[in-house]
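The complex appears here minus one protein chain, its other protein chains still in place.
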Amino acid sequence: MSEKKQKRSFVSEMLYNNPVFGLYLGICSSLAITTTLNNAIGMGIAVIVVLVLSNIVVSLLAPITPDEIHIPVYIVIIASLVTIVGMLMQAFTPQLFSALGAFIDLIVVNCIILGRAEAYASKNNVLDSAKDGLMMGLSYTFSLIAMSFIRQLLGTGVLSMSNPMTNAEIFSLRLIPEGYEIGIFTQQTGAFLTFAILAAAVTAYKNANDKKEVAKQKAKEAQA
Amino acid sequence: MSLSSLFTIFISGMLINNIILSKFLGICPFMGVSTKLSSAVGMGLAVIFVIFGASVFSWFLYYYALVPLGLEYMKLICFILLIASFVQFVEMFVKKTSPSLYKSLGIYLPLITTNCAVLYVALDNITQKYTLVETIVNSIGVPAGFMLMLVIFATIRERLDSADVPEAFKGNPIALVVAAIMAIAFGAFAGLV
Partner (left out) sequence: MKILYAIGIVLGLIILYVIGSTLNKKTPVPEGCENLKVNCDACGIQSCMVRNKNKGEE
């Protein structure tokens, strides 16, 4: 079984264990802030930083934390990290900070982070935990980018990115002519719809893949 | 602070800025528990109680402890700890006093600690600079909107279970499509206030 898992490509691994579309973790923030690519990448980076650091700290502290207080200790660690990241963003990328609004603070209750701290970081060593945090954070960011790509492109017709420090534009491409964009994709409805379709696509991919593997196994058995 | 402004806060918290449809918060329990009407009501009541209590306590903690000491930046850490302990106390209290209440609400209480809606309302009361009365009104209005959505959604979900949905859309994806359509419907409330 483990051999088969290793054979999977990076992309399919990303789809199978995707925290957002596969496991439905951290849906709240992924629906709310994916209106533009900038917001998605900013949020993704914030989550990666918090996730990696919290995994590192938790895996260091886990052996010396008494069992009764491990949840409040993890909460304090995560909340402190989020506060620090929020302050840094407020200072260096004020526009991004105001666009993301309360959702920076709400990283604290993002199920991915506490979930990983409990399920992985508290039982593994520092290096593995950091790697796990990075992988989880990357696939979370990847999902955010996929969603915001669709929503920004269909909703405004323009794909653009700017440097969050200076607000200088990096690139801006109009791919859909003016008047043909679907404005509803920038609103709440578009968020739910995009998410539903992407989640269904991931499920369909998984189902098809599983069927293929079953068929392959059957063919092998028939040969033997 | 007139009565009408309080009413505005209540309606906008419940319908216009509905926490699920326009803020996308509390979606995890929304999708998980909303298959049965009875559990939707139980969960809704538990959320109203916890959000109300946690927000009022957070308000006092913020204005009577953190502000005088100049520790406003600690609000995130303090609020999340306060919410977690509040839920523990509520669970214990319900266990002791009313077994029948525990039967209907008890199982939902641990689910609520990590519900982002609770933390959001507590923080929002501070960002909006609400007074105590406004805080109370807001922290009843917002979860009331949450419960309204849970109940509406539970009834739709009961029908969905027997519907012929494409394989890949079964479960959560189709629920999200329904939520998308409801978001359009709730968009009509935007002009209410």
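As written, the chains take the letters A and B, and residue 1 is the first residue of each chain.
As a working rule, a contact is a pair of C-beta atoms (placed from the backbone, for glycine too) under 8 Å apart; a residue touches a chain by one contact, two chains touch by 3 or more.
Nothing here was measured: the structure is a model prediction, and the numbers come from that model.
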{"item": "Chain not shown: contacting residue from B:M14, B:C78 or B:V121", "value": "B:C78"}
{"item": "From B:M92, B:L132 or B:L192, residue that would touch the chain that is not displayed", "value": "B:M92"}
{"item": "Positions on chain B contacted by the hidden chain, ascending", "value": "28, 31-36, 39, 65-66, 69-71, 74, 77-78, 81-82, 84-86, 88-89, 91-92, 95-96, 99, 102-103, 106-108, 110-111, 157, 171-172, 175"}
{"item": "Contacts of chain A with the absent chain, listed as residue ranges", "value": "23-25, 68-69, 71-73, 76, 111, 115, 119"}
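One rule holds in what follows: only the chains that are shown with their structure count from here on.
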{"item": "Gap in Å, rounded to a whole number, between the CA centres of chain B and chain A", "value": "23"}
{"item": "In the complex with chain A, residue positions of chain B that touch it", "value": "21-28, 31, 73-74, 76-77, 80-81, 84, 114-116, 119-120, 123-124, 127, 166-170, 172-174, 176-177, 179-181, 183-184, 187"}
{"item": "In the complex with chain B, residue positions of chain A that touch it", "value": "24, 27-29, 31-32, 71-72, 75-76, 79-80, 82-83, 86-87, 102, 105-106, 108-111, 114, 184, 187-193, 195-197, 199-201, 203-204, 207"}
